[in-house]
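All protein chains but one are shown in place.
Naming follows writing order (A and B), and every chain is counted from residue 1.
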Amino acid sequence: MIQERLRQKAKELLESKAVDLIVGFGEGSLPLRATPIFIRNPQEVNRLIWNSFCGHNLSTYLHKLKSLKVGLVVKGCDSRSAVALLLEKRFKADQLFLIGVPCQRMVDRRRVKRAVQGEILRVSAQGDELIVEGEDFKTTLNRKDFLYPSCQVCVHRMPLRADVLLGKPVEEFSLLETHPEIEEFLGKTPEERWDYFERETGRCIRCYACREACPMCYCTECFVDSSNPQWMEKGLSPSDLEFYHIVRAYHQTGRCSGCGACERACPMEIRLTYLTQKLNEDVKELFGFETGVVGDAFAPLSTYDMGDKQEFIK
Amino acid sequence: MVNGIEIGWEPKILAFLCNWCSYAGADLAGTSRIQYPPNIRVIRVPCSGRINPLFILKALQGGIDGVLVSGCHPGDCHYLSGNYVGRRKSATLKRFLEYLGLEEGRVQFSWVSAAEGGKFSQVVQEVIQDIKKLGPEKRFVKK
Partner (left out) sequence: MKLRLDKKDFHSFLRGLMVHYELFAPVQLGEGVSVYKKIGDPSEVALLPSNPQKPAKEVFFPQSETMFRYGKVGVQTEVTSTEKVERKRILLGPRPCDLKAVSLLDSVFAGKDYRDVYYVNKRNATTVIGMACDQPLSTCFCSSMDGGPFFREGSDLFLIDLGEAYLVEVLTEKGKAIETNEFLKEADTNDLELAREIEQKATKKAETSLSLEGIEGRLDRMVESPFWDQVGEKCIGCRICTYLCPTCHCFDIVDEDLNGKGERVRHWDSCLSSLYSQETSGHNPRPTNRERTRQRLMHKFNYFPKNVGRIACVGCGRCVLYCPADSDIRETIKEIQKFKCQSSNAK
């Protein structure tokens, strides 16, 4: 249903030349995958799809399309990234046409893979069920049990800013005070927390997929490549791996939409959203700010309030 | 060794002091002959809002055991609002580092005015005591 409306809308936009191109999701070459596609010809709109595997945050492609008028397919999180980018004046509002799709939350292909024995060859989604088939197995899974960690705690599944909304509004969670995973993490001792962080980042291979998949990472010179001053080295020492992830996460303070693209892109399956979600929580608690929710606010770290908390300052 | 810390170990602490207030306050402590232990190394910055979290992290990675960031009291900033923005950065960074598992008290913040030589010395002594209890920074330092 949404898929039909999406294709129809894309066709309209391209034919009327309201946009130069549509950036959306297409069928992946492997099961459980979708792939970003770029459509300029109205005849090609049937390549657009919408399903449980459309996890990518397509806002990350906007940086390469700055001179064009782009029709961007956005879920809740993607729309918040797009709004955050507008706030940072990366684009003018009239360069973007946001095609909003209410998100049913995306399926984590790695978790599905671990739930079966053998290579997955075909997956079809029917309502709340995922039918997963391999050479010698066929299993039905409940999709609710196989969502991405970032999707599990997502509050704003609706695109909060969209030029067109292609579906009925979905039920939002009531605002979570804190995420269960973060609660659990805070229950550990500092030593246990650091050990976990060190173990996770210890797998890092410095491929920077997390950085490239993130729509908010667009610096022409990333701090890792700075040689004057040189903040850190390029190798795999545990300290450098920790340094990279601490800073990359911290640079998202007040900017992260919680989409989980970083975690999804990582080939070594490093957990990352528990870092950025904590920063998002702190920003909400300290400054009342949520990325991409209020379009006209100032980014929290570039402004201040006389009443900001300072009980930690001697 | 007591509690895993070598007896006689002295922490190395880096103090980022804003030029107009905290650095002047430290200077006043000096001219007033107020004594405090020599564990701190001072880096003078124009404003506490200048502090880049990368400074703090690079210091800890390089072997510094504790960091103090000190600036003007709210309302007194030479650049009007630098310390307010710095306050937001400090709050979020401190919470984040402690969430990750860096010990609470490794990175500390203070407001010290140019007239508060005594307060400066007091703050420094507190920080040194806190770091002495925590021991050398072992988690993040590059080996």
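Everything below uses one rule, namely that a contact is a pair of C-beta atoms (placed from the backbone, for glycine too) under 8 Å apart; a residue touches a chain by one contact, two chains touch by 3 or more.
Being a predicted model, the structure only gives us computed values, none of them experimental.
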item	value
Where the missing chain makes contact, among the chains that are shown	A
Touching residue (missing chain; options A:213, A:283 or A:301)	A:213
Residue in contact with the excluded chain [from A:6, A:19, A:34 or A:77]	A:34
Per the touch definition above, residue among A:69, A:90 or A:113 touching the missing chain	A:113
For subunit A, residues in touch with the removed chain	28-30, 33-38, 56, 60-61, 64, 110, 113-114, 119, 121, 202-203, 205-209, 211-213, 225, 233-236, 261, 264-265, 267-269
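In the analysis below, only the chains that are shown with their structure count from here on.
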item	value
Subunit A contact footprint on subunit B (complex, rising order)	53-54, 57-58, 61, 74, 81, 84-85, 87-104, 108-111, 123, 126, 139-143
Touching residues on subunit A, where the partner in the complex is subunit B	185-186, 190-198, 223, 231-232, 237-240, 242-243, 246-247, 249-250, 253-254, 275, 278-279, 282-283, 286-287, 300-306, 308-310, 312-314
